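The structure's right below; bear with me while I get my questions together.
Showing chain A:
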Amino acid sequence: MIEIKGLHKEFGKLEVLHNVNLSFQQGECIALIGPNGCGKTTLIKSILGMVIPGRGTILVKGQDIRKGVEYRRHIGYMPQIGRYPDNMSIGQVIDMIKEIRHSKETLDEELLEAFQLKKIFDKRMRTLSGGTTQKVSATLAFLFDPDVLILDEPTAGLDPLASEILKEKIISEKQKGKLILITSHLLSELDDLITHLIFMQDGKVHFHQSIEDLRKLTGEEKISKAIAQILKKSNNE
Partner candidate 1 sequence: MNRIIKFIVLDILRNKIVLIYTLLLAVLSWAVFSLEDNSTKGLLTLLNVILLTVPLVSIIFSTIYLYNSSEFIELLLSQPIQRSRIWWSLFFGLSISLIFSFIIGAGIPILLYAPGDVGLMMLMVGISITAVFVSLAFLGSVLTRDKAKGIGMAILLWLFFALMFDGLVLFLLFQLADYPIEKMMVGITALNPIDLGRILILLHLDVSAMMGYTGAIFKDFFGTFLGIIIAFIVLFLWIALPFWVSLRKFKRKDL
Partner candidate 2 sequence: MQVYSGIYKEGNLIITKSIYFEGIGLPVLDGQKKYEVLSVKANSVTICGFKIIRSGYATLNDPCGIKVYDSHHVNVINNTLYDNFFGIYLQYSKFCIIQNNSVTGLGVEEQQIGNGIHCWKSDSLQITANHVSGHRDGIYFEFVTNSVIWRNISEKNIRYGLHFMFSNSDSYISNVFKSNGAGVAVMFTHKVKMFNNTFSENWGDAAYGLMLKEITDSYILGNHFTKNTTGIYMEGTNRLLVEKNSFDANGWGMKIQASCMDNVITQNNFTGNTFDISTNGTLVLNTFNSNYWDKYEGYDLNRNKVGDVPYHPLSIFSVLVEKNPPAMLLFRSFMVDLLDKSEKFMPSLTPDNFIDQSPLMHSLQL
């Protein structure tokens, strides 16, 4: 569904992405992990068109992202920090995005219900807590039933209950055959969700493997331990 070929990106002299080649398929749930500044945010932003790639191509559902913006119709994005115009209400924000997408398909209002946002539709964004704002962001990402979901630290700031709701939603979407791309620091949270893992370091893809392969390779059940083992190995080499 998403093909990334030979992606390079520099910010001034700093090279943040170096020859990234990745391919994501339908039904995968991929965790994108790595230390701060490893380039994972830049990678996501490149896919979303917020960062303009230096070299290389990105294809989403076969469309080159440089040729038009329509490909984004297939993507739902949940930012790490959501900030919305202070004086818009929740309802207005959702209406506005609806207007932009003017999608005629039926909306997926499952999260809207689950997070009980309809009750506070008239509240202004300025008055919301960080967690509630994240709920709005999550709702927007899933609302249009997109084929690709890109979630940047989705559970950060959410209370355990909401976090659980979101996870269940992710799992059910995965089972519907969607592609889900998650960045996260907290690996333990992802154990039961993900099918693939990408570890990035210094702008390069360190490894990209399915969880099964990873477990077989390391003999570890826990993902965090598996990663630790691989990193140790590569450091020793």
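Candidate entries met the following condition: all candidates are chains of the complex that A comes from, given by their letters.
Simple rule for what comes next: a contact is a pair of C-beta atoms (placed from the backbone, for glycine too) under 8 Å apart; a residue touches a chain by one contact, two chains touch by 3 or more; residues count from 1.
Small disclaimer: the values here were computed from a predicted structure and weren't measured.
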item: Touching chain, any copy counted, for chain A within the complex - options 1 or 2; value: 1
item: Chain A - residues contacting candidate 1, complex; value: 11, 45, 48-52, 69-73, 75, 77, 79, 81-88, 92, 95-97, 99-101, 124, 137, 140, 150
